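For reference, the structure discussed in these notes is given below.
In this view, the complex is presented without one of its protein chains, the others remaining in place.
The block that comes next holds chain A.
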């Protein structure tokens, strides 16, 4: 029989609506403006490990090779970041968006190709200011205090190594003792022995040996990721770590935030590095979003921003095992 029923109970959906109301109240109280930027864009991101879904716009939908035939594809947004930064550059001031994002080929217990993201930007906030605000939001939503630690502290505590000084050899040896030798070898073949490979092994060790053991009692914010994993964050003064942080609770990654990189030339350089790595591993390089770059050149105000997976946080509040059971319908 065809299973047409929702994947969450109606009771859970009532609580979900109340959860959204609490989020909107928090930002209304802080004087942050709600925006609803488009889900679709002519451009996408260069991230090596994120793929956008493509809409075959302008093509004959009866065409068998619709993806190849379409003249002007549109991408579903993996995050509202670029649109929101264009608003900030245009003088919007503090803004938040609570809406849908889309990521190709992500499906699992805590992954869905379509999910609800809360993303917000605060003008003149440092990373520490924003970490405090994330903690305040978490306190308002789930009534728990949040701990903090640095990426380096966690690696030293859990694995006894300094992630900023670890060599390829030492990370490979550690991966082997943890039972990931074969996959670690593969990472080094794919990403090279230098920074790309080191980051792949650090990410492997973090997500298998650190993430499951942190933030079990209360949420934890981990800051100062390696400079090579800065994404769109400013570098810290030591230049080997970035002003990037993530929120974890009960082994689930919930949010990713930055003190935003303002320097456009550095930003373009990072996009080009992304594309070089994409080519190395056989992925198609992505064109850089010119409207976003033009907005950056005209001047992004000093700000910090963060994106939080709302389905995941609500899943933990409801003590459910997977996000499908707190979303109206399961995909795939």
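A few notes on this one:
Simple rule for what comes next: contacts are C-beta pairs under 8 Å (C-beta built on N, C-alpha and C of every residue); 3 or more make two chains touch, one makes a residue touch a chain; residues count from 1.
To be clear about the criterion, contacts and distances are computed from a predicted model.
Here one chain is missing from view; checked against "Phosphate ABC transporter ATP-binding protein", "Elongation factor P", "Phosphoribosylformylglycinamidine synthase subunit PurQ" or "Peptide/nickel transport system permease protein", UniProt names that protein "Elongation factor P".
Residue A:109 is the one among A:14, A:109, A:176 or A:194 that touches the chain not shown.
In the complete complex, the hidden chain is touched by one of A:81, A:119 or A:199, namely A:199.
Taking the complete complex into account, A:256 is the one of A:256, A:275 or A:304 that touches the chain left out. One chain is missing from the display, and on chain A it is touched by residues 47-49, 105-109, 111, 179-180, 182-183, 186-187, 190-191, 199-200, 203-204, 206-208, 229, 231, 246, 253, 256.
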